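What follows is a set of notes on a single structure, which appears directly below.
What you see is the complex with one protein chain gone and the rest in place.
Moving on to chain A:
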Amino acid sequence: MSDHSPFHTPPRFSATFDEHSIAQIQRAAATGIYDIRGGGAKRRMPHFDDLLFLGASISRYPLEGYREKCGTDVVLGTRFAKKPIELKIPVTIAGMSFGALSGQAKEALGRGATAMGTSTTTGDGGMTPEERGHSTKLVYQLLPSRYGMNPDDLRKADAIEVVVGQGAKPGGGGMLLGQKITERVAKMRNLPVGIDQRSACRHPDWTGPDDLAIKITELREITNWEKPIYVKVGATRPYYDTALAVKSGADVVVLDGMQGGTAATQEVFIEHVGIPILAALRPAVQALQDLDMHRKVQLVVSGGIRNGADVAKCLALGADAVAIGTAALIALGDNAPALEEEYRKIGSTAGAYDDWHEGRDPAGITTQDPALAARLDPVKAGKRLANYLAVLTMETQIIARACGKSHVHNLEPDDLVALTVEAAAMARVPLAGTSWIPGQGGY
């Protein structure tokens, strides 16, 4: 229709070829290479916002908010480990590497977690003395790359996490681009400075659950059967992966949904491989229940945990604890509005910055640039994280008390309803106002 027509309609944007899709096509055409970024899936998907707690009513009574106790402690690794990890709160810090994060950021994570009596986790690249020194409870990851893998550090750890995959990229290896490979990072990984570091997607010395069982036995033998052994999987086939992890001898299963972050991965991988944590949680719990291992092998879930309601929903659906990564970085200072001008200079904006792989983070968190990293005060950032963890815990307790629970682990699926049919089917709780759980009872 021409501009002069009396029936002119405004330009119409396509729902299919939306702004993001068009920009991706234009970028791909101009560069010939796919997009890489940090973080987790950004698309809208069924999540914990689609669930609601029912709270107490005539049929059950609540606990008094400021007087009646609501426990938050959790013990991980009670199956085989001589020294299980005792946490004061059901929120842990997920694995993030020194290399992906600055030394200051790792220190701040340790400080914040320690202040609240919970654990932090190493990442690809090994354990730094600063991280060990500032974390009273530290989980040491055994990754396919084995960068920085060291039996002395293994023995120094409080738990060991065998990483099979992560939610942002199940089936994918890691990638730390050359610009973040400083002398120290390179030395820890035994590679030349400045080259891209590809982390393998499969472990070098085991394939399948039978081998994994032997690998776990080796780790236990080396560490005198003291350390809890976690097995971390990206959420894809959670029922079978959980069952196989249990079969392999894991003390703890860590399940990471597709909203879980990565330091650097292809956008297409982040957004299109794996399933949301909401969809993964119940099948994992089902596997534990079918094996009579629920609460005997602990389940830690992660991927998009933001507030105490999310924590409470995870626990109600059967998890023993949650892990946070992206939220922890935000608490440290990532994507702070105060840095808006600097985000603009590097083509981003506060709230959307995800080019963590480039090492130009104005907040000094996802960088190895000494000047940028020095911007993050580990003490102050650690305090912010501790504050945030405290709020998460209190919010979880508020909800638990409202449901009449004297411990956050007493939350149960019966406390929940769903706002959407999809969430009802995934969480296996009724659609609000009905008794209908899609997929159950024959329809």
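Here are a few things to note about the model shown:
Heads up, the rule we're going with is that contacts are C-beta pairs under 8 Å (C-beta built on N, C-alpha and C of every residue); 3 or more make two chains touch, one makes a residue touch a chain; residues count from 1.
Quick note on the criterion: contacts and distances are computed from a predicted model.
The protein name that UniProt records for the chain not on display, among "Multidrug ABC transporter permease/ATP-binding protein", "N-methylglutamate synthase subunit B", "Spore germination protein" or "Thiolase domain-containing protein", is "N-methylglutamate synthase subunit B".
Only one residue from A:Glu68, A:Glu183 or A:Asp211 touches the chain missing from this view: A:Asp211.
Touch with the chain that is not drawn comes from one residue among A:Gly178, A:Gly351, A:Pro370 or A:Gly439, which is A:Gly178.
When you scan A:Pro129, A:Pro151 or A:Pro370 for touch with the missing chain, the hit is A:Pro151. Looking at chain A, the residues touching the absent chain are 31-33, 145-146, 149-152, 154, 177-178, 189-192, 194-196, 198, 200, 204-206, 211, 214-215, 217-218, 221-225.
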